[in-house]
Every structure is written in C-alpha cells, then in structure tokens.
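Shown here: the complex without one of its protein chains, the others still in place.
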Amino acid sequence: MPVVTIELFEGRTVDQKKKVAEGVTRVVSEHADCPESAVIVMFRDIPKHNWAMGGELASDK
Amino acid sequence: MPVVTIELFEGRTVDQKKKVAEGVTRVVSEHADCPESAVIVMFRDIPKHNWAMGGELASDK
Amino acid sequence: MPVVTIELFEGRTVDQKKKVAEGVTRVVSEHADCPESAVIVMFRDIPKHNWAMGGELASDK
Amino acid sequence: MPVVTIELFEGRTVDQKKKVAEGVTRVVSEHADCPESAVIVMFRDIPKHNWAMGGELASDK
Amino acid sequence: MPVVTIELFEGRTVDQKKKVAEGVTRVVSEHADCPESAVIVMFRDIPKHNWAMGGELASDK
Partner (left out) sequence: MPVVTIELFEGRTVDQKKKVAEGVTRVVSEHADCPESAVIVMFRDIPKHNWAMGGELASDK
C-alpha cells in the first residue's frame, strides 16, 4: 500500500515501465506519507482495439 | 470521465467491441449528464480458465 | 459475466443509474453474445477531488 | 456478487487456479453471508515486468 | 503480490472481513506458491443501488 495501477497502450518497453515505476514510487512516497518500499505499481497493457473515447475505438482513429 | 470497464470472455471480435463501445457511450452520455466525447470505454478479454462462478472455472463447464 | 464497471462523478441519482444499468445491459447483451441476465453492472461514485486530468484535480477546475 | 479479483504473477497453472477458486469461494460464502453460487472469482495474470514494489520491477530482482 | 480485491454489498462487519481476509490469504498462499505475508486483500463495499444484474439495480429487487 499504496497500490498504483497504470493502464496504458501496449507497446511501452520494459525500460519505459521501469522509469515510470521509479518516478511514480518516488512521487507517491514523497507526498502520501509512506515509505517507497510500500508502494506497489502494476501496469496493464491495453491493445488499441480495447479502448474507446467518445464511442470510437482507438484502433479506428 | 466516466470510465467504463467491460470484462468479457475473450473471443469477441473488434467489430462487436466497436458496437458495444458506441452503444454504451450513447447510453451513459444520455443518462449520466456528460458529453459522449468524455466517455472512456475499456475492454478486458478474460480467458475462460480465469473466471469462476460458484467455485468452478468456466473452462470446466 | 460480462462485468461492467462504471466510474463517474458522485451526484448521479439512483434513477439515472437505473437507466444507465438498463441501457448498458441491453447494449452489451445485444452485441456481445450473452443473455441480459448474465450482465453485471457496478457503479463507483468518484468525488471530484479524487479525479485529475492533465495533473489537475477536477475539484480545482 | 461478491466479485473477487485475484492478480498474481503469470505462470500459475489452471489446476492451481481451480483450487484457489474453490477455496476462495468457500471462504467468502462461509463468512460473508452469500451462497457459493453467487461468488465470482476472476484471475489476472501479471507478467513480472508489469509489477514493481519499492520502485523496482519484479523482473529486475 | 498477489493482490485480491473483494467487492461485496456494504453491511459486512469488520469481524466478517477479518475472517474472509484470513481464509482467503490461507487459500491463496497454499495453492498459488506464495507466502501468506505477501498476500494483500482489499475490500470494496458496494451499496445496493450501485449494483445491477440483468439490468436491474439490487436496491430495486
């Protein structure tokens, strides 16, 4: 705790996720009263055909 | 906002998702005081062995 | 199954949710190969200070 | 209802999930006032590079 | 890890949740290759008007 879930389009590299996990952990720890060791970050890769905004799939844009 | 997440068995086609996204966006916009452009719809495809009801995996039924 | 989760700003009435639940259930059933009786819809009411876009809380806009 | 979502590292077998689904359904039914038939269990398999604790991806440990 | 999220109707007591958390942790640890200390269980209390099955809110049943 805290648990941070990040849903983003698939295609991000492991290295990008690593940097996001490091930075998000630092920010959350700094401003939300918890040690970095307690911060969990989970990624979910979303294919473009599984995401719509305004009723239109991202894969159709 | 709103964010709509739809978990369903894998196997639905992109065309089915497209129709679901369109229809759900219309319904939410009409009844929940928000423009269609603000509605996000996200699908998650669930394999049958990752879903149980009554303690039995759907893949075993 | 399917499970539909709808996160929206708090303040929607029960009657609005009722109409959204009915409409979303109809749309999902029609286009995703499942009976209406199997569709679960869950709402989560989000306070404006618990939601940010572009790094700014909705309560600050 | 209830809906139980279990996020775990990918690699668990279908047989392991079967046992988890059975056991979790029994426990929830027994202590939370609901019939076993109403308990839904959903698994999400998380790759190690999609999970971090303390800012470090599990795939880097 | 694993992270178990349990969505149930509001009204369960803390004592009920305690028993569910204990039992679910034991089951997951036993069958999914992880120590009990690593299992996280999170509850979300759902009001009956925030849940529908078959298009009908549970508060209307």
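Each chain carries a letter (A, B, C, D and E) given by its place in the written order, and its residues are counted from 1.
The criterion applied here is as follows: a residue touches a chain if its C-beta (ideal position, glycine included) is under 8 Å from a C-beta of that chain, and two chains touch if they have at least 3 such contacts.
Keep in mind the model is a prediction, meaning the values are calculated, not measured.
Listed by label, the shown chains that the missing chain touches in the whole complex are A, B, C, E.
Listed for chain A, the residues touching the missing chain in the whole complex are 1-9, 12, 16, 19-20, 23-24, 27-28, 30-34, 46, 51, 53, 58. The chain not shown here touches chain E at positions 14, 17-18, 21-22, 25-26, 36-45. Against the chain not displayed here, chain C makes contact via residues 7, 46, 49-57, 59-60.
As a convention for this text, only the chains that are shown with their structure count from here on.
Looking at which of D-E and A-E shares more C-beta pairs in contact, the answer is the pair D-E. With centres set at the average Cα position, the gap from chain A to chain C is 21 Å. With each centre defined as the average position of its C-alpha atoms, the distance from chain C to chain D rounds to 24 Å.
Annotation for chain E: residues touching 2 or more other chains are 1, 3, 7, 46, 51, 53. Chain contacts in this assembly follow no simple pattern; the graph is neither a line, a ring, a star nor complete.
Remark: the chains found to touch one another pair up as A-B, A-D, A-E, B-C, B-D, C-D, C-E, D-E.
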